[in-house]
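With one protein chain withheld, the remaining protein chains of the complex are depicted in position.
For chain A:
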Amino acid sequence: MMGMKRDKKDEEDASGGNPFHNVEKTAVLQEARIFNETPVKARRCTHVLTKILYLINQGEILGTTEATEAFFAMTKLFQSKDVVLRRMVYLGIKELAMIAEDVIIVTSSLTKDMTGKEDTYRAPAIRALTAITDNTMLQAIERYMKQAIVDKSPAVSSAALVSSLHLFKTAPEVIKRWVNEAQEALNSDNVMVQYHGLGLLYQIRKTDRLGVTKLVAKLTKMPLKSPYAACHLIRMVCKLIEEEESAGGEVTTLMDYLESCLRHKSEMVIYEAAHAIVNLRRTGPRELAPAISVLQLFCSSPKPALRFAAVRTLSNVAMTHPAAVTACNLDLENLITDSNRSIATLAITTLLKTGGEASVDRLMKQIASFVSEISDEFKVVVVEAIRSLGLKYPRKHSTLMSFLSGMLRDEGGLEYKASIADTIIAIVEDNPDAKEAGLTHLCEFIEDCEHTSLAVRILHLLGREGPRTKQPSKYIRFIYNRVILENAAVRAAAVSALSHFGATCEDLLPNILVLLQRSQMDTDDEVRDRATYFYSVLSRKQAALNSQYILEGLQASLVTLEKALLNYVQHPSEAPFDLKSVPLAPVIEERHVAPTGQLDGGGSRATPASVAAPTATRLPATATRQDVYIEKLSAIPQFDSFGPLFKSSAPAELTESETEYVVRCVKHTYAQHMVLQFDCTNTLSDQLLEKVNVAVEAPEGFDILVSIPCDKLEYSVLGTCYVALSLPESVLSSTGTCSATLKFTVKDCDPTTGQPDSDDGYEDDYVLEDVEIGVSDHIQRAAKASFGTAWEEMGSTNELQETFSLPAIRTLDEAVRNIISFLGLQPCEWSDKVPEGKSAHTLLLSGVFRGGFEVLVRSKLALSPEGGVTMQLSVRSGDPEVSELVASAVG
């Protein structure tokens, strides 16, 4: 069949059957001279004009002069009475309007056509006119446009409405005056006019919620004839529901309307309504049920688009409400063999989300049978589904892992491979049983991986996880192979990974040293430098050096470090640069968020994009929140003497939301000082506040050094005032509670202008909630790659041990979360994850106390038989008082 077609086509080409075969720009533009001949040869001119439009459509670019010349020649064709030629001229005007100059010249010709008798000219003339109209000309044609909107010919009316919508982008004010005409169009008998009328009317009223509410109330009572208009109305209703919800309004009637649309006679409208219902934030199981059963029905439709639509929507619902979709499992299973691969893939991933543990093996087998036939985008969807499955059913890791490794070996782009590697990494980090197998698969993958960035990431992971497996030596061969075979970036990463093995596994050290020595001869600077550096550190054989210079890496915030170094270079001093003076980078939390979100089934944010996002945000050295604070605080001269900023807390609300004044407090900790930053917002539009400050009563041992007021607080403009405290000498008394009151002078003002009515004001104050200063405000999170080494290194000089019973806490998970938030320390070695079904757990935490003292905490937790949790807390730090403070904080 194909062959036949081809033969026929070749024949055609040979005989010049395709009139547009080999058309060439300059030649065609030459031919366009025929436009100037009188009388107009309609047939020839149409053909030439078609050629010009064909060329433009093929992506040929006309210069301004060429376009202008062609445009002016084209205007001559208005003399002809030929219908098709005239219509082609309109098309030509639209195409050339953007490129040619002085296109307004045809306005009068078009206006004449638009108001003339010939119906076939009027509608397209209006649309062509829109393309060349600017704001100044709009006034001149406004009257005609308004008439056209209410014209009895549907084509003219639609053309005018659609043109109005296009013009709305540039001249909304003018178009808004046409609201009555749009209203009339809405009542038209023609379905398209009704649809376009609704579109325009909504566009005009969009910003006026009351207007939209009225419009919707009216339209939901009268059935719309056009299915397009009904779909548009459904979207309007949804938007309104979301807005009303957030404003606390009543939406029951609107929801009822959506449900009634499920019984519409057009499939398009039924699907739109079902899709709308499942996507609404407020939708619960009760609203979901009728929508799901409609979608279920669509799953067995003979139309592929309808099946696709239904299964795609179901797969989205499965993310948020897996239980509701379970009812469709049987229909979804039938779709696995659908001839449209997109439908089959969506069906399988949905089943993976809703199905039980037992069906995993069977489904994986089915996916394997066609995975090579689907597009990369869908493969990524499959991988995402496997990832959430791996986290949901840890016991199935071997099936999933071998499947993933099979996929890794297949053809595929970087995005696809990266998502597989991410998934394996996520499973490895989450599930200790899967670690060895996962690392082995990754090792095999880098043997034959053409993506440098991926290979580097995997080598980094091997360096981190490999040394702590039962048999670290087996990874060395894979890593060293990279050193021999790969490009410079991968070699450098491999050298770093090797050094991690050397630092952690003593028995491998002599061999590693030999390997590093070889790399010192590398052709690339970076590889050589790394090898030399690691070799010299490792050859000293000191555990402290190893952990500090190899395992831990740089913990300072990169942006701040850059600024500090720049400052040092610009103001040279005798003293060497002190790295300790640079604040630590706050450990980024997001890493766990995505996988756990999926784990509990509430992973509504688990789009491929959002899963990829944390990986992306981790890479570039973006300015963190803390960097922003440093910028702000360093601009205030009173705080200069405090030294570098150590830590900033998360903002705490000191007022209820929706009160007259909203105040948030951020605590900034320095080595010996603390600055309280109060962000205040005035929510009263008829008041102007002046001389705003916060009066603080400091706890014992704290002294108030300076209070910086905010001069003026206008309506809904954020103002900031500061209070600086000196911290007590004794570390032990550095926690406490400050009571706070907002003091200010009120001036009444005009809500619209913000100008005060008079210069007199009166003083007032507003009591805020207390500011708590806890242990966590003095501690910065800092991860330790190897907690054990750090623990031994610190020694037991300042060790404190205490046992607590926490009767109010029910589960180990809850205990872990509480301790972390209370102490503000960083969990190490994934110890914040409590394996399911265990009755005891050890939580390892590390961080730095202000003044640069390291703090390590080992907390052994056990569920006690009579309920509650028993905890044995061991604290080690560089200072006895710090240990005592930390140990006492929990009780």
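Worth a mention:
Note that a contact is a pair of C-beta atoms (placed from the backbone, for glycine too) under 8 Å apart; a residue touches a chain by one contact, two chains touch by 3 or more; residues count from 1.
Note that contacts and distances are computed from a predicted model.
For the omitted chain of this complex, the UniProt record lists the protein as "Coatomer subunit zeta", which is one of "Coatomer subunit zeta", "Ribosomal RNA-processing protein 43", "Dynein light chain roadblock" or "glutathione transferase". The chain not shown here is touched by just one of A:L53, A:A489 or A:A543, and that residue is A:L53. In the complete complex, the hidden chain is touched by one of A:S339, A:Q471, A:T523 or A:S573, namely A:S339. When the full complex is taken into account, the listed residue touching the unshown chain is A:T120, out of A:T75, A:T120, A:S685 or A:N818.
For chain A, the residues in touch with the chain missing from this view are 2, 5, 9, 12, 15-20, 42-43, 46-47, 49-50, 53-54, 57-59, 61, 83-84, 87-88, 91, 94, 120, 123-124, 127, 155, 158-159, 162, 165-166, 192, 195-196, 199, 202, 227-228, 231-232, 235-236, 238-239, 242, 267-268, 271-272, 275-276, 279-281, 303-306, 308-309, 312, 315-316, 319-320, 339-343, 375, 377-378, 604, 606-607.
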